[in-house]
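Apart from one protein chain that is not included, each protein chain of the complex appears where it belongs.
For chain A:
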């Protein structure tokens, strides 16, 4: 147990303790008790920076299930530390924000903080765990707590829909990821990520590597809302805004990026990984930014923007994977720069997107709407909010002097770098990369400006607003302002981050390459000269401004395209048809008719046994040991067969019962013929009593009907019963024809008198050698008679509704 373990467990402990504490102190908002937790954790993780910067990593293990190789091992390196700082830092700000956002008297705030703390602990667990199974456990924990948080206002239908959708999609990806982890375990024999990375060379050509890669990527893409799994994210905006800001922009959706970055040392260096990661990333970038333009709801716009920005980071991780291929050559530094850009933009995105979501929450809170068609002219009323929004939106658009500008420049440099690549068919396709990146950035610029100016400038429409707009309380403004300040500071002094966080994170994404080529130096300059990237940015501003001016006139831009063919319709239709198909399937075979079920059972019996007999060549009929047969026995057998066959043809109840009785008496005669006196006696008595019971009971039943079946149905019944009959005959013949060893009955015959003092061997077996059977058989008879008694007695007491 180390401090790191305690850090992961602290939110869980708080989640248990907070409701108790707040029930004692009812006057204060629960959030004030929560706030010290993440703040303390943030301070703790800040204090780890110097050690990690030196290249030291912290490892500690707690034994959990050693027999399966599953231990709660934690591992803190540059990548884990970066995420841990994001989680705890933004977590503290979001808790502070939510204290003012959620009204203590109207909302179930205790519940909110319990879910939020569960999420925080789970997320810390994801980024600090070294064991795959522990990582998976925390991963699903984030899905579950996210589900609970989205449906926080569970009386709204849309909240429940959004929660269910995100649950289904992320858990689907989670299961795929689990399968991928198990494949990795099969290849390497360990669940430890460290050890798997250590064996990366050994498994590089393993047949299971590609399936494992695809499954793990599926997990990463669903969690990080990459196309086409992004559809849950816009619907998750039904959550309270602090949740959207925290989970659905800064932390949980980055878990997929974390996964890709974490497994880069295992998978990177191949064409499949490069194309999948950068291809899906670039497509999500363009698609998300294009869809964001058309949104009229502030949070939906931000949701699509998140999809797009996550696509950008994902594609950078894909570009950077080429560094693994060029490992050891001079070119690798150029590709490693893409990884640095990914890490830098990941931090920047968390900062400005968190701020923008909080701004959207403030606007919603103070005006009562998030619809940008109803908003406008808020600048005069909410100057502080406007400044935070301006910094966030400009940073998102990639304008100087904010941090988004720098990471966008680095993104362009990485995309241009792709032009130089001559492997993996890149000669043909490389020109697309900068073009796609540039197009996506133009859309990004456009929606950032729409977001900012249509909310805060223009004319105020007071009649459309539910409340009179005014500035938010200080506590609510503080978190976005802190984030805005960070955006400016990191924009002007990017190297504050470069040496402390980015370099160690890059070192953990590209561990082998760096050890081969020495330490990787990240240098981010605010002014990098008249480069191609800068001209691309200038072109973005120009093109974006023109599009913004034309926005109202260009229907292509603001009218939803392809409304009918949407992924949401496919998802909803898929779920609906799945439900309908399974219902139809179940109704088709679960008819409620006992006959139908008997047909299934008997058909299965015939097919399974018949195939087994054919398959095992069981038809061995050895007639040598057969007893001879007298005319008397033949007559009894013939009578038995006749009586049995006549039963289905009997018209009256009495005939059928008597025929069945006749079969019973013929069996009695067989017992006599086959030297079984006790059996004959019992059978005769039981048969007599049974027939009497039959007659007694069925005196009250209606006349026996001849079965009126249609021919097809009757034929089925005949075929099934003939099949069973033939099969049983064959089994009987082959069983008596192939006896593997002698009976143990010689022992009973020899010892019946010597050991048990009885000469009737059957009776000695029943009460002495195998007396337990008899005991329980007596019990069966007792239970049956008690049951009959209860049936008659209780039925008579409550028999008011009986037969008229």
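A few notes on this one:
Note that in this section a residue touches a chain if its C-beta (ideal position, glycine included) is under 8 Å from a C-beta of that chain, and two chains touch if they have at least 3 such contacts; residues count from 1.
Keep in mind that, in the parts below, contacts and distances are computed from a predicted model.
In the listed set "Cytochrome d ubiquinol oxidase subunit II", "Protocatechuate 3,4-dioxygenase subunit beta", "Monovalent cation/H+ antiporter subunit C" or "1,2-phenylacetyl-CoA epoxidase subunit B", the entry agreeing with the UniProt name of the missing subunit chain is "Monovalent cation/H+ antiporter subunit C". Touching the missing chain, out of A:43, A:380, A:570 or A:726, is residue A:726. For chain A, the residues touching the absent chain in the complete assembly are 592-595, 598-599, 602, 623, 625-629, 633-634, 637, 640-641, 644-645, 647-648, 653, 656-657, 660, 663-664, 667, 670-671, 673-679, 682-683, 686, 689-690, 693-694, 697-698, 700-702, 704-705, 707, 717-718, 720-722, 724-726, 728-729, 732-733, 735-736, 739, 743-745, 748-749, 752-753, 759-762, 765-766, 770, 773-774, 777, 780-781, 783-785, 787-788, 791-792, 795, 799, 801-804.
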